[in-house]
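Removed: one protein chain of the complex. Kept in place: all other protein chains.
When the chains are written out, they are named A, B and C in that same order, and each has its own residue count from 1.
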Amino acid sequence: MKVLYFAWLRDRVGTAEETIETPAEVATVADLMGWLAGRSDGHAKAFATPDQVRCAIDQAFAGPDASVSDAAEVAFFPPVTGG
Amino acid sequence: MKVLYFAWLRDRVGTAEETIETPAEVATVADLMGWLAGRSDGHAKAFATPDQVRCAIDQAFAGPDASVSDAAEVAFFPPVTGG
Amino acid sequence: MIRVQQAAFDVGAEIAAFTQGTGRVGGVATFTGLVRDYLGETPEGAPPVRAMTLEHYPGMTERQLERIEAEAHRRWDLADVLVIHRYGRMAPGEPIVLVCTSSAHRAAALESCQFLIDWLKTKAPFWKREETPDGDHWVEARAADDAATARWERSAP
Partner (left out) sequence: MIRVQQAAFDVGAEIAAFTQGTGRVGGVATFTGLVRDYLGETPEGAPPVRAMTLEHYPGMTERQLERIEAEAHRRWDLADVLVIHRYGRMAPGEPIVLVCTSSAHRAAALESCQFLIDWLKTKAPFWKREETPDGDHWVEARAADDAATARWERSAP
């Protein structure tokens, strides 16, 4: 699974993209966020305020309960501020 | 008093502008419309559908009950269609 | 600023100059009304319009547009307003009217732009005469325009 980070999540994690293999118990977006938070201090800081983190699975917005089982690309980012 | 006509009111009256002296009993816009309607066949046609006629006194919209006693310039025209 | 003129104007150049002048505040909204090449609400079966002539009431037009502009400034926090309205004869595709508003708040720019075009449709003394293959005729006022203006009379932000 490819994981992308944008804006201050990328700043905190320290990378824009990584490829990971998740254990079977990581079923949802919320599970994945918890699991990623354990990978490094940077990851922990990035996911310290989960209500400020948004997710897209295969380039479509996904809520915390969405399944990541079949996801090829999961992205994490702050609420958008374009326009 | 100067009276101006616009759009199809001018077409029907046959003139864009005329200067008139009104008798004392012509107090309101409605009175003036009735009085003008008697001046010619063209005037009669112009004022035959008074609900389709709008009025401005000295370049500000005025309703049928508005006084024309102190008016210098009274204009009659159809509902506006600009923009 | 209010401009009432017979000459055609360049929509892109006017908007570029307006944006250049006030753009740093945040947002610019515009509405351009153009001469359609058909009559009425839908193109189906409507005869083509060859040209249109806009008559107006010189003096009152400027007064009404200035009042409408002042009302927009009173209701919204606007950096700038531009209204250009033409009169005289014009061909299909030519611009009739341009409204530009700028504000730090995009909602203020967009809402005031809509307010200005709605209000001038019912409060500015212009009359349209269309030339068609079936002859010339004066355009009738639309009840929908009165309704659009009435909406703003109910709601002052």
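Everything that follows uses one rule, which is that a contact is a pair of C-beta atoms (placed from the backbone, for glycine too) under 8 Å apart; a residue touches a chain by one contact, two chains touch by 3 or more.
A quick note: this is a predicted structure, and the numbers were derived from the prediction, not measured.
Asker: Considering all chains of the complex, which shown ones does the missing chain contact?
Answerer: A, C
Asker: Please pick, from C:A8, C:A70 or C:A107, the residue that touches the omitted chain in the full complex.
Answerer: Only one listed residue reaches the unshown chain, and that is C:A107.
Asker: Check the options A:P23, A:G38 or A:G82 and report the residue that touches the missing chain.
Answerer: Touches the omitted chain: A:G82.
Asker: Among A:V3, A:V26, A:A56 or A:A71, which one touches the chain that has been omitted from the display?
Answerer: A:A56
Asker: Which chain C residues would touch the chain omitted from the figure, given the whole complex?
Answerer: Touching the missing chain: residues 10-17, 19-20, 23-37, 41-43, 92-93, 95, 104-107, 109-110, 113-114, 117, 148.
Asker: In the whole complex, what residues of chain A lie against the chain that is missing from view?
Answerer: Spelled out for chain A, the touching residues are 4, 6-8, 56, 59-61, 75, 77-83.
In this section, only the chains that are shown with their structure count from here on.
Asker: Roughly how far is chain B from chain C, centre to centre by C-alpha average, rounded to an integer in Å?
Answerer: 26
Asker: Could you grab the centroid distance between chain A and chain B? Build each centroid from C-alpha atoms only and quote it in angstrom.
Answerer: 72
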